[in-house]
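As you look at this complex, bear in mind that one protein chain is not there, while each of the others sits in place.
For clarity, chains are labelled A and B in written order, and residue numbers in each chain start from 1.
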Amino acid sequence: MPEYTTASRFRLSGLCFLLQIITIIIFAVFVRYSPESSPGFCSQQLNCSWRNQDAGFQHPRFRDVHLQALLGFGLLVAFLSRYRPGSVAISILIMAFAIQWAVLIQGFLHFFLNGKIYVGAQSMVSADFCTAAILISTGAVLGRVNPVQMLLLTLMGVILFSLNEYILLSLMGVRDSRGSLTVHTFGAYFGLMVSRILHQPHMDKCKKQQDTGNQPDVFAVVGTIYLWIFWPSFTSATTVRENAEPWAVLNTYFSLAASTLATLVLSPVLHEEGTLRMVQIQDATLAGAAMMGMAGEMLVTPFGALIAGFLAGLIPPLGFRFLTPVLCSRLKTQDTCGVHNVHGLPGILGALLGTLLTALATADAYGGRLEFIFPLVAQGSWTATDQVLCQLCGLPITLLLATLGGSLTGEFCLR
Amino acid sequence: MPEYTTASRFRLSGLCFLLQIITIIIFAVFVRYSPESSPGFCSQQLNCSWRNQDAGFQHPRFRDVHLQALLGFGLLVAFLSRYRPGSVAISILIMAFAIQWAVLIQGFLHFFLNGKIYVGAQSMVSADFCTAAILISTGAVLGRVNPVQMLLLTLMGVILFSLNEYILLSLMGVRDSRGSLTVHTFGAYFGLMVSRILHQPHMDKCKKQQDTGNQPDVFAVVGTIYLWIFWPSFTSATTVRENAEPWAVLNTYFSLAASTLATLVLSPVLHEEGTLRMVQIQDATLAGAAMMGMAGEMLVTPFGALIAGFLAGLIPPLGFRFLTPVLCSRLKTQDTCGVHNVHGLPGILGALLGTLLTALATADAYGGRLEFIFPLVAQGSWTATDQVLCQLCGLPITLLLATLGGSLTGEFCLR
Partner (left out) sequence: MPEYTTASRFRLSGLCFLLQIITIIIFAVFVRYSPESSPGFCSQQLNCSWRNQDAGFQHPRFRDVHLQALLGFGLLVAFLSRYRPGSVAISILIMAFAIQWAVLIQGFLHFFLNGKIYVGAQSMVSADFCTAAILISTGAVLGRVNPVQMLLLTLMGVILFSLNEYILLSLMGVRDSRGSLTVHTFGAYFGLMVSRILHQPHMDKCKKQQDTGNQPDVFAVVGTIYLWIFWPSFTSATTVRENAEPWAVLNTYFSLAASTLATLVLSPVLHEEGTLRMVQIQDATLAGAAMMGMAGEMLVTPFGALIAGFLAGLIPPLGFRFLTPVLCSRLKTQDTCGVHNVHGLPGILGALLGTLLTALATADAYGGRLEFIFPLVAQGSWTATDQVLCQLCGLPITLLLATLGGSLTGEFCLR
């Protein structure tokens, strides 16, 4: 992080104060708790066909909400193992701001009724998805932007994320319940584009990454364990019904297990020194999770999850070895924490896999689960082909919004 | 921690053995599991109008009990970031003893029937509240007392905490479901008073705190994450009904988010070096949680939680800068981990906010929730004014018991 002058310190303090005050005022004017005691209040009038198309039926148990905080924290700790000095505290502040801001922006899009935003458990879960995407974005620029730029990036990122999510999930009916597209792909490419715009030819060197010594990394160990323990449960909190839940959780577990083993297959071949580093396992874990973001609930056999996870686990080692140097030298895009390898590519692959599975989805294979996963198809209002086309369109739209939004944000807000 | 002589080592070992044997004997004579399969057995004969006035109705799910262990551990890890050498192990031992002892003492006060104490999930939850308060107390004297003194402080602290809690919650009917008064305020001032009594003019120097180097503190990172993840869920385990739950959890989240941002507002102004340290964010998180201890379930709008959290987040930086030096030099009270700034003042402020909200509570604003939060008012046996007076009296009683108890404990047990 660049040195602070007294002026910049006071500017940061002032901006932060201003943002918090503005947020409080908007909250005071617009935000109210759902009048119903049930969390995630979703009356007839509200647009409920959102993250989960039948969100109106479900009432995520409140106990689960707190687990959502983990997604962000898992990512946070994961980044610590790549880029440490001073960035930890700023990342937590970014989270604290992103959560408030996401509740507002998403509230206007989804829970706005009679001039008020009605927040509940569902709002918090959605806000945490958004926070996770923002943390992924910051992973690309960490160490090269100052806190004020971070706050502005958060401000814009939340708006763009919510817009993209609204278009995909609510307007188009894309099924992406754990964010292969909306969280991982969007977050990675938004951050990379900002990083590209902020490129300073004389300052940024394409250093070789992953050379932070070979001490067993405390943060990577803690981060990996967090992901293993909480990511599958995070999965379970966002899937619609008890019925659809088990497969998604088990698929995520199998995917994590296979992606971890994939690292062991590639690492001795790619790296001369041969010692496996925790941070590599952590990358594989994240990639395995990103891969299951869309396809997790659609896979109907365990070996599918194993294969997908294994492929996802191959991406980060190969990416860091062959892609990151090219990205840096040719495309002038630095990627501090390697989000392209860990979130971007696995996210895209996960979206493609999800689309493929949608094409293969038949009532025979899914049985009663079809109506939970593709309700519009089950109801007969869509054909399976419609759903496939819709899933397929999600990817270019996300990439477009992420790169366009990233370049505008970088050009006009952070310069 | 002072050096050990052989004699003191054996005395510690002997005392510990004696305490454990005595505890086992008392357990053997008095303590039985609740005959009912339902946790937190609460028959007609038992005084159930305790922590939650309608505890009789509720049966906290057992799954939640294990989450309680976190409160203590969150605090524990939090302290590690301030004062490390050798104190970790002792703190865990204090916890292990405090839990057993609290089950006994609180059992005699609440679950005593026909000559037996009937323990269940509810006992464990209450014992953990007590353990948290004791850990806060030890935070004030950490590093200046030996393990034997720690054990004696625990012995007395548990008794005084249980007495204070019994008077406030059971006898007076104060509503303080997550312990702004009973845990944070009591714990902080009990510890500070003991610290005052143990003051040794020639040995204690008022060192400047918060100068533990600027490496990203592993313990502070882990501690902060624990608090964010588990504190709101801790909240949810102790609130009465599903109906009252959502608001308390969401209020706590909003409070944590705002208090974290408050640190970023103040820190660049107060500290010349300008780098934000994890331990400051951790303090803000704790203060934001202490603030919601009483008011969390009473706030009916999200922006109230944001404002309260923001104010709570301002206290620790200001306190460490201006109050702790005065406390140490003028009042001769050292405060190793800064519990006065992090628990004491936010606890008091939280209690005052809770009282204010009680005064503003109307059946209109609360709707059906009134009977869960202020059952006596809802039933008509009390007026709202009675409840306000009762809440207001809780603060001086807690302060009196904490300071009086602390000075007696320091004077007669630890000298």
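Just so we're on the same page, a residue touches a chain if its C-beta (ideal position, glycine included) is under 8 Å from a C-beta of that chain, and two chains touch if they have at least 3 such contacts.
Here the structure is a predicted model, which means the values were calculated and not measured.
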item	value
Full-complex contact with the absent chain, from A:Q106, A:Q149 or A:T224	A:T224
Given A:L15, A:I307 or A:A359, the one touching the chain that is not displayed	A:I307
Hidden-chain contact residue, picked from the options A:Y253, A:F320 or A:F374	A:Y253
Interface residues of chain B (partner: the chain not displayed)	1, 4, 9-10, 12-13, 16-17, 19-20, 23-25, 27-28, 31-35, 37, 39, 62-63, 65-67, 69-70, 73, 76-77, 80, 84-86, 88-90, 92-93, 96-97, 99-100, 103, 119-121, 124, 147, 218-219, 222
Contacts of chain A with the absent chain, listed as residue ranges	64, 214, 216, 218, 221-222, 224-225, 228-230, 232-233, 236, 242-243, 245-247, 249-250, 253-254, 256-258, 260-269, 274-278, 280-281, 300-303, 306-307, 310, 367-369
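One rule holds in what follows: only the chains that are shown with their structure count from here on.
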item	value
Where chain A and chain B are represented by their mean Cα positions, the distance between them in whole Å	35
